[in-house]
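Working notes for the structure below.
A single protein chain has been omitted from the complex, and every remaining protein chain is retained in its original position.
Let's look at subunit A:
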């Protein structure tokens, strides 16, 4: 039981900031878990500790029975193939075409020399085009990534993740730099990955309205500590103030 288990996770950055403080929780396969909290509460650090873009100071992350925190570099690389990631600022390779950006999702399956020469199999190219079709950008495949709008870039990033085909998807405020309409289109794609492909999702979110609309369960961080764990509808005014502070007022996104 427990697809992803986070146990006593603590992160102290080199400058002494305690970004995560003994955080433990469990995620079941197929869940869409929302992670909320103020800016600086440790949400990004939490997601980055799961795939070890940030090295945890102590504690364990166990994915499907494998202790990710104990893996050496080659095994970590292999394990990362199962963990997709989507970022607030998309993090595409801007000077490369949309198609190449999607293909980078499959790099871990490619030989080093073949990928440096840019020779992807016809099969992989076809699959990349399919992923682009899913996010509705097949007609932009040859365009440079930098020429797309923010929402389109995030959809390319999702296509890259589809190409990778992970079991677990980490989304770090995927819509925080997008406008409301675009936000919903991006969130809908995440929802489809969750429902149709069975990807388990951990998603940092700023807006409670998005949390209520898309997630199946929520955890909240406050000053690096786990402050709430439960269903989205359980977050009433009282909890809201406890998570975001007395002064906070909820703003929505339509």
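Simple rule for what comes next: contacts are C-beta pairs under 8 Å (C-beta built on N, C-alpha and C of every residue); 3 or more make two chains touch, one makes a residue touch a chain; residues count from 1.
To be clear about the criterion, contacts and distances are computed from a predicted model.
**Student:** What does the UniProt entry say the missing chain is called, choosing from "Phosphate-import permease protein PhnE", "Acetolactate synthase small subunit", "NADH-quinone oxidoreductase subunit NuoE" or "Purine hydroxylase delta subunit apoprotein"?
**Tutor:** Record says "Phosphate-import permease protein PhnE".
**Student:** Which of A:32, A:87 or A:214 touches the chain that is not shown?
**Tutor:** Only one listed residue reaches the unshown chain, and that is A:87.
**Student:** Take the complete complex as the reference. Which residues in subunit A touch the chain that isn't displayed?
**Tutor:** Answer for subunit A: residues 12, 15-18, 21, 39-40, 44, 51, 53, 77-81, 83-85, 87-96, 100, 104-108, 110, 112, 115-116, 157, 160, 164, 170, 173, 176-177, 206-207, 223-224 touch the chain left out.
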